[in-house]
Structure formats: structure tokens, C-alpha cells
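Quick one: the structure is below, and I'll ask about it shortly.
A single protein chain has been omitted; all remaining protein chains appear in their positions.
Labels for the chains are A and B, by order of writing; each one numbers its residues from 1.
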Amino acid sequence: MRNDAPPARPIVTISDLVIEFRTRRQRVRALDGASLSVAEGEKVGLVGESGSGKSTLALSLARLLPTNAEHVSGDLTVAGKSIFAMDTASLRAVRRRTLSYVFQDPIGTLDPTMRVGRQISSVLNGVSQRSAVASSLLEVGLTDHKRIARSYPHELSGGMAQRVSIAVALAAKPQVVIADEPTASLDASIRAQILDLLVSLCAGHGTALVLLSHDLRAIAHYCERVAVMYGGRVVEDGPTANVFSEPFHPYSRALMKAAPGQERLGGRIEPIPGVPPILGGREERCTFAPRCRFALESCHSERPGEQRTAGRRVICHRVEGGLPPLPR
Amino acid sequence: MTPAIELRSVGVRYSSGPLWARRHVQAMEDVSFQIAAGETLGLVGESGSGKSTTGKVCLGLVRPTQGQVSFDGAPFASRRTTRGRLAAVLQHPQWSLNPRLHVGMSVAEPLAINQSSSSEERRRVVASMLERVGLEPSLAKRYPHQLSGGQRQRVAIARALVTHPRFIVFDEAVSALDVSVQAQILNLIRELQEQAGFAALFISHDLAAVRYIAKRVAVMYAGSIVELATAATFYARGLHPYSRGLQAASDLIDEPDARLSGLTEDVVREGCALTPRCPLAFDKCGRERPELRPLDGDLVACHRAGGA
Partner (left out) sequence: MKLPFANDRLSQAGTLVLLLLIALGVFAPLLPIGDPEAIGAGPRLSPPSTEFPLGTDNLGRPMMARIFEGILLTFVLSTIAVLIAGVVGAVIGMIAAYVHHVLDEVISRFADMLFSFPPVLLGLLVTTILAPGIQSAIAAIVLITLPAMVRVVRAATLEVARRDFVVVAEVVGASFGRRLFLHLFPNVAGVVAVQTAYSISLGMLIESALSFLGLGVQPPNASLGSLMREGATYLEIAPWLAFGPGAFLAAAILSVNLFGDGLRAVVDPLEPRPLQ
């Protein structure tokens, strides 16, 4: 048992999950033993570049992966039940009641042929009164709820549509909301409003939030815990403040150093050399080693294991070997 | 020294709809700025602020309905006069290159249009250009779909630089890239500018990227420039409430009462366009349109700025 476990019981547990995609020419391993747990009501940020596996991880939660994806090994439980062992009926129940998603493109997510009001009432578990629809629209800050309920998605602005899709996502009072780049297509000022709303609503309902974003500042601002993904694994996972102030994994450090905005004006940022890996199968070394400034010999030859230290889980040979922390 | 590009009171009005029910949108109004050789002006604002239109005007893709654009001291007459001296790097790495042409041909295109060099010479220039942007010269024989997004954006930069232009517009050039690739490209742009000395307009909604690349920042709202300041002033806090709002929203400053309220669709006909969203608005803002005025060497269009 982990001694640093949060007091609340976990609602999502992912352990050593391996997912592969078959394409005509090759197999691509999107997740290579990813582990993560999310406690009830917890706000977890998931960061990583494209190809790191974060979207695959997010979609695995409700088994929404495309048909060429294959669950190779490992397990994923939601509310104590294994998602991959579930029959269709209980999977549908999970998708309806336990989990919900907020995606990047709100207008594309909503049904273009259905008025907003009906879309919300259809997820309200049969409760179709106007008042319930109105209150869920009011809850997401849409005071003009009568007009909005009558509108079609394409008649709304991006920010309004994202509010509606948050209302839809939260209407069934799920236990976990997975938000995949929910503000990437919105303007900066609206971005903050939407994230404020999402986070405060989740807090109000006691809903756990998994926020996928490439915006490190947003993650630092809104999430209490952050998980950094690289090469299909969660390479570092811990309280946001600690991970951001003193990253243990060289990739976490490199990611933060590469983001502009934290350097002094006119200073330089340090790009990460090279490109992220595309895995063909189980990797028997650290996938970050070729790009890592701090790589040891063992990094190129041995698969690093998981270390728990100071409230964090890290997958790195340096931490495993008890080497001194990374330079700032 | 003549600025590489200068806009004087430029306005752009788009018209649409049938003749009997014409609708007009003022996409740009009274925009003036100049960019000197070797300098980068950052241009920020939300969607609909007119920053893309400004980029298009600078590239000669949109004709201003008012004001003048001069390029190297001479009015922008035709494409022929700007050939080889004007270039652009645009947003979408997946669309930046013609999928049917190999990379070498795309990079050589501006040279081929000028017809000032033999094809042998062009091949040599392309190879050295690819090397300068950090790519293998052998990539010239590949097709765009064989490259990653970051590589394609490097090729787009090589194509922009191949004629040694005086002025380059970067329109959201790093927005679609991942953090680590974005950092590589930002550093590349900075290095190349130091070497080649071109003037640049860097348009982005990403304040952090602009902060990294630009010495001066222009902030646009509702088609007008509301602040034109050095990066030091702007990123210290900014002079205009809108600048502060933008920064608060992207968490570059933590100032709760700087947050902008309302939606961007609010249209204001009289006074300052920001009035309905502004935390500092007072009665004068609703009546009188603030002019862009100097304040400690920077420019700002706000009744409140400077302690008033």
C-alpha cells in the first residue's frame, strides 16, 4: 500500500496498462505500462506531447478506443469495476452515469441536428422538465437559458457551446469528468472563464476531474496533482506545486524549461532536442534516454521501474539510484 | 533608416451581402505602426480583433480601404515590386507545403519565381538553407507527408528565408506545435533573425511565445491598436486594461480584478469598444473614443491610463 495515498478512495485506477494500435504496416504501442489513480473529487492534470499516450489513456477510461486498438495487458478500473472485463450493458451504464467527457471542439461534440435543451434533457436520466434543463444551463453561467435551450449548436459561439457541453457532461452527476484540451480552440480570456467554471462545478459536485492540456500554466493553476506522460507511461506523478517547483524526472524538467513565459524577459528557453519516440512494442530501456541530458548508462539498457519518493511516483533510473536531484 | 514596413492610418472595411442589404464590418481602423530591419513586433489580441487582417494587409493579400502601407519606404504597388523581399510563415504545418511537390521544390519556389538563378544554383541554395534551419539537405527529395509537423514548419521557414527578405510575417507560426518543438522553432526564428536581420511581424494569441520573440508588442481590440509598448512595459503589467485582462487570462500576471468580463461579441458604436467588459470603465469611456496617445515612450488608447 502506498503510505502517501490521499484519504479519499480511488475512483479510477489504471495499472500497468498496455494498449497497441494495429495499422496496415505496423503495430504501434500507445501505452506501454501506464499507471495512474484518481481519487474521488480529485483534480488531476495530465501533460505530455502528442504521441505521449495521454489521449489514448483518456479514451481508454470509457473504452472509447477505435476498433484497431488492442488491450494487451494491465487493468483499468472505474468505481472498482474493470472496464475491459465489462459487458456492453454495464459499460453503457458507466458511460452514462460514472464518466463523462469534455472535448476540444464543443460545436463538433454536440449533436448538430438537436436543440441544446433536448440534448441536455436526454442525459438527465429521463427527467425532462424544462426547469431541470434551465437550472443546468444556469449552473454553467448561461443566464439567457430560454434562448440557448432553443438554439442549435452552430448558433452558439465557441465559449457558449463549451459551456453547454460542460452542462451536458455534468448533467448526469458523474463521478469523473475527463476534459481533453477543453479550451484549446478558445480565446485566452474565455479560456480562463471556462476552466474556472469547469473546476468549480466539479468541486461543487464532488466530481473528480482529469484535465488534459499542453498548457502547463493552466495545469499548475487548477490541478492539485499532475501526471507527466512520455513514451506511453506516466513518468512522474505528484502534487502540482512540488512537481513544478522541483521536477524529479528529467523529462518533466525539460518540458517546463521548454515552455516560454517562465524565462526572464529576453532570456532563452531550452528546447528538448530530438523527437518523441513511436514505440513498436515493449521498450527495454528508458524511452527518454536518447533526449536526456542526465542519462546514465543503465538508462539505455534497462527498463526503469517505478519509484515512490516524497509523495511522488517517478519512473527514472536516476531516482532509482538515489542520485542527487536535478539542477534547477 | 527607413522602416522595412510602415502602416499609416490603415483601415479595412469588409462588405458582404446583396447590394440592397449591404453589411459592413470594420476589420481594421486607423492602424499605424512601423517595423525596422532586425526588429520583431508582436501582435496580440483575441479572435476577431483584426490581427489576422493586419497580417494580410502587410502581406498585400488585403487592400486597405483607408490609409497607406509602405514597404521599404515606397508605397505597396504590386507583387512585382515586393518579389523576394516579402515572405510569410503561416499557421498550419500540415498545409504549409504543397503535398504534390517535394520539399526542395517548395523551398526553391521564391527563387524560381524571381528567375534570377540557374536551377543548379537553386539546388545549392536550398541545401544550405535546409542546413541553416537544422534539417538534413537530403530532405529536399522528400514529400511533405514524410515529415513531422516541426520539420514542415522548419521547411516553411527555410522557404521564407531563401530570398533574404526584408520583412517576414509569422502568423500563428508556432501555435499548432507541441511544447518542445515550439521551443526549437522559437529559438530558430530568433537565431535566424540575428543573422539575417529581417524585420518581422509575429502574430499570435500566445502571449508567452510573443514575449519570447518580440521586443515591442501591439495589442489589438475590435480592429484598433489599443496599446503599442515595449515588451518590458507590456509584460510588466501593460498600460491598457485589455492588456492586463489578456495577461491575467493566460496567467502571466496574477491580478484578480484585471479579468475581463463578458463576451467578445459585444459591439460598441460609441466611445471605447472595451467599455462593457472593462473593470475600470467610467462614464467618459462610454461617450468618448480614446485616442492612441504617448505615455512614457509607449502608446496607449485608454482614458484611465497614466492615472487619469
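Note that in this section contacts are C-beta pairs under 8 Å (C-beta built on N, C-alpha and C of every residue); 3 or more make two chains touch, one makes a residue touch a chain.
What you see is a predicted model, and the numbers here were worked out from it, not measured in a lab.
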{"item": "Touching residue (missing chain; options B:L97, B:V126 or B:L246)", "value": "B:L97"}
{"item": "Contacting the left-out chain in the complete assembly, out of B:V25, B:L61 or B:A77", "value": "B:L61"}
{"item": "Hidden partner chain, touching residue among B:P144, B:G223, B:G238 or B:P290", "value": "B:P144"}
{"item": "Interface with the unshown chain - residue positions in chain B", "value": "59-61, 79-80, 82-84, 86-88, 90-92, 94-101, 106, 109-110, 113-114, 144-145, 148, 156, 159-160, 163"}
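Note that in this section only the chains that are shown with their structure count from here on.
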{"item": "Interface residues, chain B side, partner chain A - complex", "value": "46-47, 148, 150, 178-184, 186-187, 205, 207-209, 211-212, 231-232, 235, 245-246, 248-252, 259-260, 263-265"}
{"item": "Residues of chain A that touch chain B when the two form their complex", "value": "49-50, 157, 159-160, 187-192, 214, 216-218, 220-221, 254-255, 258-261, 263, 265-266, 268-272, 275-276"}
